[in-house]
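Of the protein chains in this complex, one is absent; all others appear in place.
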Amino acid sequence: MNFDFSLITTELATVILGLTTFVLGLVLPSNSRKGLGNFALLGLIIVLGIAIASWSNQGEMLGGMYLVDQYSIFFKILFLVAAILVIFGSLRYVNDQVGNHFEYYSTVIFATLGMIVMASAGDFITLYLGLELMTISFVVLVAFRTFDGKSLEAGMKYILLAGMSSAVILYGLSLVYGATGTIIISEVAQRVSEGSPLLTVGLVMLVAGLGFKVSAVPFHMWSPDVYEGAPTPVTSFLAVGSKAASFAVLVRLFVGGLPGIHEQWAMLIAVLAAVSMVVGNLVAIPQTNIKRLLAYSSIAQAGYILVGLVTATEAGIKGVMFYAFLYVFATVGAFTVVAAVYNKIQSDEIADYAGLVQRAPLAATVMLVCLLSMAGIPPLAGFVGKFYLFKTVVEGYMWLVYLGLIMSMVSVYYYLRVVLVMFRDEPADHTPLEMGSSVNITLLIALVATLFLGIYPGPLAEVANIAAQSFFP
Amino acid sequence: MSEWIGVALFIVVGFAFGAGGILASFLIHPRSQNRYKLETYECGLPTEGPTWVQFKTQYFTYALLFVIFDVEVIYLYPWAVSFEELGLAGLIKMFIFIFILVLGLWYAWKEGALEWR
Amino acid sequence: MNFPILTVTLLAPILAALIIVFIPKEEEKLCKWIAAIGTGIALALSFYVYFGYDQSVGGLQWVDFGGPVPWIPDLGVTYYMAVDGLSLPMLLLTNLIGFTAVFASWNVSHRGKELMILLLLLIAGVMGTFIAQDLFIFLLFYEVVVIPIYIMVIIWGSSKRVTKEYAGMKLTIYLLIGSAFLLVGVIALFVRSVAITGVPDMSFEGLAQVAFPEEFQIYMFGLMLIGFGSLLSMWPLHSWSPDGYAGAPTAVSMIHAGVLKKIGGYGLIRLAIFVLPLGAKFWAPYIAVLGVAGVAYAAMGALAQKDLKYVVGYSSVSHMGYVLLGVASLGVIGVNGAVANMFAHGVMAALFFSMIGFIYERTHTRWIPDMGGLSHQAPKLSVGFMMAGMASLGLPGLISFVPEFTIFLDSFRVFGWLAVIAIAGIIVTALYVLRAGANTLFGPAKPEFSHIKDLRGPELVPLVVLGGVLVIGGVLPSLLFDMVDSGIAPILAHINEALQIGGR
Amino acid sequence: MGTGLNPSYFIGLSGALFAIGLYGALSKRNAIAVLISIELMLSAVNINLVAFNKYLTPDAFIGQIFAIFVITVAAAEVGLGLAIVIALYRRRETTTLDEIDWLKW
């Protein structure tokens, strides 16, 4: 068992950062802990630098249990970017609404670590550990506002349903192990055989369990509640990170491990994608709470991303990765606005966003841009992302293309309702909302990134392409 | 014969012993017809109010701490058994593991989870 | 040509918008002036490009950066800005209307800064569709215009017969659902082209070279027809148009009726017909029928309206019917006429809407029976209104006479009796335009309108510019027609070639 | 050991256990009962893992190791679940899911 530690520098750095933050929080007196958020932020930026620098550093450890390839590095960068944006955009919110707790930051870092491990998982144990590290950290974060019954309740629901889905995934994994006799994903791919009933049942379990994690319909019940109850930055990280990590695992498991029975799961995934798009978008329409609206919208987004998985081709995976990355900016942007606004007016109701454009023009604009990016309106990033996703299913699943595009236009309807309130209505109170510079910078980053990726997606597409080739050497 | 069948035997007999004892006592013990006999004894006075009342949640907190630590111990024993083969690397890894455990304890301490409140 | 003049034209309004963002909102007049300067520069540049285009050479000219710049390599997307005889009139039209729209909203005092920003973005978006020679970039601009329009409608629109929220949402959803079909078509087109040639290429020229199978072409053309047709307010998909215009503020009505709709016609010619000639051949009769149905239905509809904006709204649906008819003829003369008619209708509709906007600002009503005798107080306004009306019914000497005439000429050749119905539509048009004009402008002066002032200052700009174009275009039709012809001829040549190969 | 046993018995047992757990998790309205049901599901997983290990890879302890990890993580999960139950109980004095309705389901 020889460890090549240079391969996992990113992971080690994240661990050390998380523990350091934790220990510092324990050691420092409570009045000097204010800078801990900044410390975590700085650390994550350094880790991000390490991750980017390790782009061409590839290999596998422990006999394939831990894979470091460009696919995983791509996702690592994604998670780190998301974590940085979330922390940066919510420094003030956390201070005002969550309290001056050092655990918050270290838990965010550990959740990130869990995602990183998930993306790199080469076998079922690593996968499960990463998944649970992330889930448990998220439960803590969701229930972080212990003085707020809603937050606790959300945490409660999240852990019950996440625990259940983990159990379902595990059962699926155990059956796959039973059918193939190995838990190394790449070996599974070689030993998969058609017609094994164990494998079929395991497959269904895996689809159901991971469907839970990515909140695809009909396994989505938890997400609106949890999204609404959780502290908003956590919601944003949950929507971005946990979903992207689950997709990373989904791709790794299905495309990397079970390509042999592609026909069996392609239709399952296609149906899941279709139902998610339809239900997510339609149920979002009557929502009056912005976080619930975004929750349903993110269900629909999960549906879009699933489309890229249906064909299990390089182009499809590339689409998934591209979309996941741009989704980071759109979602973090939108949720940062929600958090900042909540911090000022103590409300998440859409009606209270009246006239936001006059009180906080930047926030309203970013909200607009992010929502439209999710809807796939050019020249925003979402459009290009959908183009990449849907172009893979034109041959063979044309109905999915119709459904997806029409549904994304339907989604414009409810996004525009938010826009309507923000832009048309006169605010009850004309005082400008001072968001603070960190929020503004985060919003600007989200705005610029969404526009940039929409107008000039070439470089990211190329990177995603290289990463997707990890599966097709 | 596997030693586990022996273990099963012990367990079964342990159950049978208890069951037999109680059963025997039911067969031989006297039965008085006192009206108050079947009342809850408690402390000798008539009981008041519901019994399954709220109790301190602190009890649960200890249970929680226990569950977490107890399960982590699973890893300590195998390590202790194969201490010699694992050598320095094993030692360091396990100390990192224990360090994280200690962090947890430290945190619980600091948060006041160990106080009887 | 190393100076990227088209890009600069495109960026002028965007830059102006960016500058306005940083101006405090109290400085409303300054915002408007900057918007005027931005659109003015764009207008001047497009005039320069228009008259600098070498018609004898034809084809794509003024290519920015000397050719396609690779943009998204794996999708074959290139930054390819160039103009030909089809794009140029549209570009000019966009900037004409954009420039005048700024002045038409000169009197808007409610959140003027934001209006100007959105207006400028809208103009830039529309312009982009016309100069992009790459399908993907075209699509980017195609959909980008919808959202500013929505916001403008819900903020500055008016709720008369329908609420502005309803109008805005209806307009947006119609266009977006239409574009969803278009998008499906485009994605399928791209995937199939890669499958056939093996090289991703999104430029119109590149796609046109791909030999798609006939059934596929017919299928795709159907999707494109839904997409572009709903933007063009083709008959069964038109219902957003009158409601939308009625709810929209003046500037939006002008731009929407004037140029945005034309993207539909432009896309139909540039993408659908150019790339999918066999599909076009198959669908042409149906398009013609739908066009004529639109003419007849909308003309009747306009006749029944009492709201000025609805009248013009239905009238524009009816005019688009002519355009469709011209396009469906698939002959050089007919398509020329269709493009020229788009230009003509754009100018005229913009003038119409701007005049209605001014009337509404003064009388606070658009209800025809409530008005009358406005010409006494506002002669210049009346002149503008009547010019637009006359152009609408195709009065010789004004810009729309020749295009309509050529459309009938060619469509009669192809469709015979169908064209006759369309010609009959002209008569109805005359009826409702004249009635509206008479009831609004003439007759005895009404006392409640005695305080009304005539157009003055910046308000005159739309009248002068658009009216001028109406007249010049009418007197010197060759200015427009030669240009259009130089663009359409090669396209139709390509189609005929394809049809011959396609075997008949 | 167990010469007459074959894997299908274990799969049957674990399947039954898993089904019971799933049913409990979906139908019980008490948070702690749901947690217990989830534990049941995880036990089913462990039975599977250990049984498969015995029959498929008797030389390597893949399944056993996996099972130990599952047990550990499950404990952490339950610990966290109970912690939230306690916190919620302190606020609301209930552990019944039906009464936890500040968020609509």
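Every chain is named by a letter (A, B, C and D) in the order it is written, and numbering of its residues begins at 1.
One rule holds in what follows: a contact is a pair of C-beta atoms (placed from the backbone, for glycine too) under 8 Å apart; a residue touches a chain by one contact, two chains touch by 3 or more.
The criterion applied here is as follows: contacts and distances are computed from a predicted model.
**Student:** Please identify the absent chain by the protein name in its UniProt record; candidates are "ATP synthase subunit c", "Ribose transport system permease protein rbsC", "NADH-quinone oxidoreductase subunit H" or "ABC transporter ATP-binding protein".
**Tutor:** So the chain that does not appear here would be "NADH-quinone oxidoreductase subunit H", according to UniProt.
**Student:** Going by the touch rule at the top, give the shown chains the omitted chain contacts.
**Tutor:** Touched by the chain not displayed, across the whole complex: B.
**Student:** For chain B, enumerate the residues touching the unshown chain of the complex.
**Tutor:** Residues touching the hidden chain, for chain B, are 1, 3, 5-7, 9-11, 13-15, 17-19, 21-22, 24-26, 28-32, 37-43, 47, 51-53, 55-56, 58-59, 62-63, 65-66, 69-70, 73, 76-77, 80-84, 87-88, 91, 94-95, 98, 101-102, 105, 109, 114-116.
Assume only the chains that are shown with their structure count from here on.
**Student:** Which chain pair is joined by more contacting C-beta pairs, B-D or A-C?
**Tutor:** By number of C-beta pairs in contact, A-C is the larger.
**Student:** Taking each chain's centre as its mean C-alpha position, how far apart are chain A and chain C in Å?
**Tutor:** That pair's centroid distance is 41 Å.
**Student:** Please work out the Cα centroid separation of chain B and chain C, and write it as a whole number of Å.
**Tutor:** Measuring from centre to centre gives 80 Å for this pair.
**Student:** Could you say which residues in chain A touch two or more other chains, in rising order?
**Tutor:** none
**Student:** Going by the contact rule at the top, pick out the chain A residues touching chain B in the complex.
**Tutor:** 19, 22-23, 26, 103
**Student:** Help me check something: in the complex, which residues belonging to chain C touch chain A?
**Tutor:** Contacts found on chain C: 70-75, 111, 114, 136, 139-144, 146-147, 150-151, 154-155, 165, 169, 172-173, 176-177, 179-181, 183-184, 187-188, 190-192, 195.
**Student:** Under the definition above, what is the set of chain B residues touching chain A in their complex?
**Tutor:** Residue list for chain B touching chain A: 100, 103, 106-107, 110.
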